[in-house]
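Taking it in order: structure first as structure tokens, then the write-up.
Just one protein chain is left out here, and the rest sit where they should.
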Amino acid sequence: MAARLNDKITAALVALGICLLVYISLMSSLLVILIIVALLVVLLTYCEKTGLIDTVFQLMGKNTTLTSVIFGLFIISLPFLVKGNNDLLHIMIIAGIMGIVALGLNFQIGGIGQINFAPAVFYGVGAYTTAYLSVRLGVSPWLGTIAGVCLATLTGVIIGLPALKARGYYLALVTIALQTIFTLMIINIPAVGGPNGIPGIPYYQIFGYSLHSRVEVFGLTLPYQVNYLYLVYIVFALAIVAASRLFKSRYGIAWNAVDQDPVVAATQGINLTSIQLLSFCLGAAFAGMAGALYAHYTGFISNENFDFSQSLILICMVILGGSDNVPGVITGALLLTMIDQKLADYANYRLLMYGLVLIIILLVRSKGLLPKRIRIYGERDTGMSNGDAKLAAGAGGKR
Amino acid sequence: MTNFLKKRSILILACVVVSLSLMSSFLLAGCSSKQSASAKTVKVAFIGPLTGPDASEVVGPKNCFDLAISQANASGKLPYQIQSVYYDDASNAGTAANDAQKIVSDPDIIAVTGFFNSAPCAAAIPIFKNAGIPLVIWGAISKDLTQAANMPYITRVVPTTFQEIQPMATMVTQTMGYKKWAVITSTSTYGQDTLAGFKAGIQGVPGVNIVSVDSIADGTTDFRPVVTKLKSEDIDAVFFGDNLTEAALAVRQMQELGITNVLLTGTSALTDPAYIKAAGTACEGMIVSQSGEDPTLLPNGQAFVAAYNAKYPQGSYGSYGEYAYDSTNIIIAALDGLGANPNPKDLATKIAAINYNGLLGTTTFDANGQTTDKLTTIMVVQDGQFISWDNSQYKTGVRKLPPV
Amino acid sequence: MGSLILSQVFNAIMLACTLALIGIGFSLFFGVMDIVVFCLGDIAIASAFCILGITSLTGVYAALNGIFPMVVSNIILVICGGVFGAILVTVMYHTVVAPFEGKNINASLLSTVAAGYVIRELIGIFYPGGRDPQNFPNLLPTGYLFNNTMLSWRNIIIVGTTVLVLMLLYWFVNRTKAGISIQALSQNKEASIMIGIDWHKMVIVTFLIGGFLLGIAGFLTASYASTLRFDTGSMYGLLGFSVAVVGGLGSIYGALAGSLVIAFVEVFVTGFIPGGAAYSGVAGFLIVVLFIIFRPEGIIGEKSISKV
Partner (left out) sequence: MLEIKNVSTKYGHLPILMDVSISVARGETVCILGANGAGKTTLLKTIVGMVKPTAGEILFDNELISNLSPHQVVKSGIAICPEREGLFPKMSIESNLFLGAYYETDKNKIQQRFEEVSSIFPWIRRRLRQKAGTLSGGERKMLTLARALMSGPKLILMDEPSLGLAPATVIEVFNVIKKIVNDAQISILLIEQNAQKALDVAQRGYVLQKGSVILEGASKGLCNEDFVQRCYL
């Protein structure tokens, strides 16, 4: 019993530590974030070496309720912690939106092991659909959002189909080509604003309460971003739950099987077509949702928000955080969004920085900050000692 | 046993992380709490691409903005000191929209002046309009930015592309009689806008028609397929709505492929010595229109230039500096008389109705919020230099333009 | 109409020439290394910047002109560009390709894409005025053959150089020991090692040749456009890869065939469809997508692509 309590306290402390790390990096300057990232790399490498990291993951896995309550409280109290600073709230909102897209992208990169270079297309289709419907046709933003998710899913099929035929470099080329076509078409079609984009997208309303109004609590005037922060993080939380469950479900295993060897996977009765399309469609649905949130948050979208460099940033999030690992992807999304937003002061060096950071992380930790973990099915105790698990992991890694 | 030890070490590690983080967060909080308490402030925001590809164009306007604010603060006309704040849109519409959101959620900001590019401006306008913050545009020239629906919040002191192109279009079609036109333009906002402006400019002139329109993505270097096509189309003149580099390449490739007997025309984007350097002899006799005039020739210009040079000895005020200066001064003039606690809505109404006599002459805004003061100059390339049409040898007939 | 089609065909051939060499670069590296280096376009542009830098930033070119006749110093300059490309490719190989060899291809894919960004941004930041378009010096002779505007000496030299390089490459790959070893490596790496081909040496040779090729490709494309922008590398590389895939990845003649297909599609969409200029890029990439879906082995490739 005492050990159980001890576990709980440890898990809570770890969760608090993570929250504080997020808070500090949010508040501080770019240099501090970079130092934090460097320390994180060292710490994680150390934990990996000693096997601590597995224990931490087990601990967190056992106390999900407790840790998610802590994370939830952190998000709820964040606006007060930052004293209603709209800049910082904006960063967190964008991080949440990017996180949703990255979780969806992870179904392709982490799941079936194919790099899709066009996640920004899904993201853009979601945003453009709802923007078009709500601005040009006056449809309610909520309905527009649903339409956006549906259309993005459909786009998932369109981009997923070539993926059935092509893998590796060929898929990379196909998705880059489709990404380029998407951007060019947006620019060329006046109905979606052409190069001008779509301004004046209406904001969400809940029972007549516009999410774009300021909030007054405890005598503190908070900017309207607070509403969006909560909305985005509710969706983000749902996405996290959905993604984790998916990866633990039979679909997740099927994805990994396809990643390892499609032919063998097919001989095990996995329908390659449907399982690969599923990963693209689900990823697209996540991205479509995020796109709609983004459109109704900023009130303006244009092709620049959904071009190839945006796709590349999204891929970086997944790879740097750790593909096929939900906490890893979230870490990647949070860290990179913060770095990206704080890089605004050094706009000249922004892309150079991205390139260098990506190369360095690939060289130092090719599997990301928080790499993929060995699957643990349910709560079953496999009777494996830690050493065995490590050996198994080692053997698996050699493949 | 080892498991227990591991858990212990995690506990210790977590404690260390948490305590370290707590300490540093208190430190941070201590730092940030210093600057909170102060009296009622009035801020005016400047927004433009302070970084990115157009950054060099905005140095001048930003200095002019500062100059106007400091002159106003020094004069003591207003019962408070105006604070200036800067936002960077990096020529990116998404960034501009975010900036606009930040501006409207700062209750101290009472007015905004800004925008060099049209797309970021278009992105931000609905946000300012909805929040009721007045925006005076000094640089973005797309026609649709100012419209009756946006009044009284959105006004503009710089002529639009339409106003800029109109006199030249009338001159070359009506007066000179060039009939068959081809348009080479860009898929960008600017390119599409100039295309619309040119179409509007030649509308109603009998017998004039546009044979072909080619919108080409920015960054294209090979215009030969398009130029080859023009060669077979027997045209009198070409209008370029592109940016400088693309237009220079297209002009050069036209010369290379032997299309030399057509009139070339373009927009103010080309009135830069770099264009002539890039286009070489191919652009000789090209006619372009430009908004505005040399500030030193304007009535109040000498004082402005003197004040600017005194404050910023190095660096010029750029091609839009005078507009930024006047737009800031219009905001300041409108603030005068609104009391110690001005309200953005009242300010907007006052700006829209203003009759301001400044650097650019007398500025009033029409029903769309567009300035009625439209200065444009038509220029022609003569011996590798831009020369005002009225002073050129082409007007006097010493040199000949391509035949109609 | 006839002459219009002829002129457009000529434009397409010129465009194909600027694409063919970089496509061959992609094919070469894929053939030997089983790897696609995504930053080749940026390397080609960087080489062109090297030539530009020598002529406009240093006095070397003027000094060369003092010693040699114009033609010779121009050739030396082009060779400098080629050597620069070769060095850059070799550096890239050791920093972003070799560490990921034999591991999952996604890592090398991303690292080379990132390397492209690094090269591009380094030019933008450190070359004087690097973010502005630069005028590329006209090193090729001016003037026309038979007073025909299409047959300018520059165009003839571009086509000629492309053909010459192709022929040299053909000779190298099929007639020299190193070339045959490279072919052997591309067909069966393990067996090649077993019969004693020094794999590492061959990789370096490939990179040197490929890099030199890229240097020349960058020079030709910059000369044809007579302008140079730091950010065109990504699109140029993407087109190069497309060309290699459409023609058949790994095949030298395939890259030529692919470049002709892409060039003809782009030029004809621009030239013969009203308002088509805006859609030429879309058409080009659509062809690429269709090829990958329906004929992934490309025009000249063989049916089996089990490698990928």
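Annotations for the structure displayed:
Per-chain residue numbering starts at 1, and chain names A, B and C are given in the order in which the chains are listed.
One rule holds in what follows: a contact is a pair of C-beta atoms (placed from the backbone, for glycine too) under 8 Å apart; a residue touches a chain by one contact, two chains touch by 3 or more.
Keep in mind that what you see is a predicted model, and the values were worked out from it rather than measured.
In the complete complex, the hidden chain is touched by one of C:V9, C:A184 or C:L286, namely C:A184.
When you scan C:G102, C:P128 or C:G196 for touch with the missing chain, the hit is C:G196. Residues of chain C in contact with the chain left out of this view: 177, 180-181, 183-184, 187-188, 190-201, 302.
Throughout what follows, only the chains that are shown with their structure count from here on.
Between the Cα centres of chain B and chain C there is a gap of 38 Å.
Touching two or more other chains at once are residues 278, 281 of chain C. The set of chain A residues that touch two or more partner chains comprises 184, 187-188, 348. Across the complex, chain C is touched by residues 53, 187, 212-217, 219, 221-222, 224-226, 228-229, 231-232, 245, 248-249, 252, 256-258, 274, 277-278 of chain B. Residues of chain C that touch chain B in their complex: 1, 3-4, 7-8, 11-12, 14-15, 131-133, 135, 149-150, 152, 224-227, 229, 231-232, 235, 266-267, 270-272, 274-275, 277-278, 280-281. Within the complex, the chain C residues that touch chain A are 30, 36, 38, 95-96, 99-100, 103-107, 109-111, 113-118, 120-122, 124-125, 234, 238, 241-242, 245, 249, 278-279, 281-282, 285-286, 288-289, 292-293, 296, 308.
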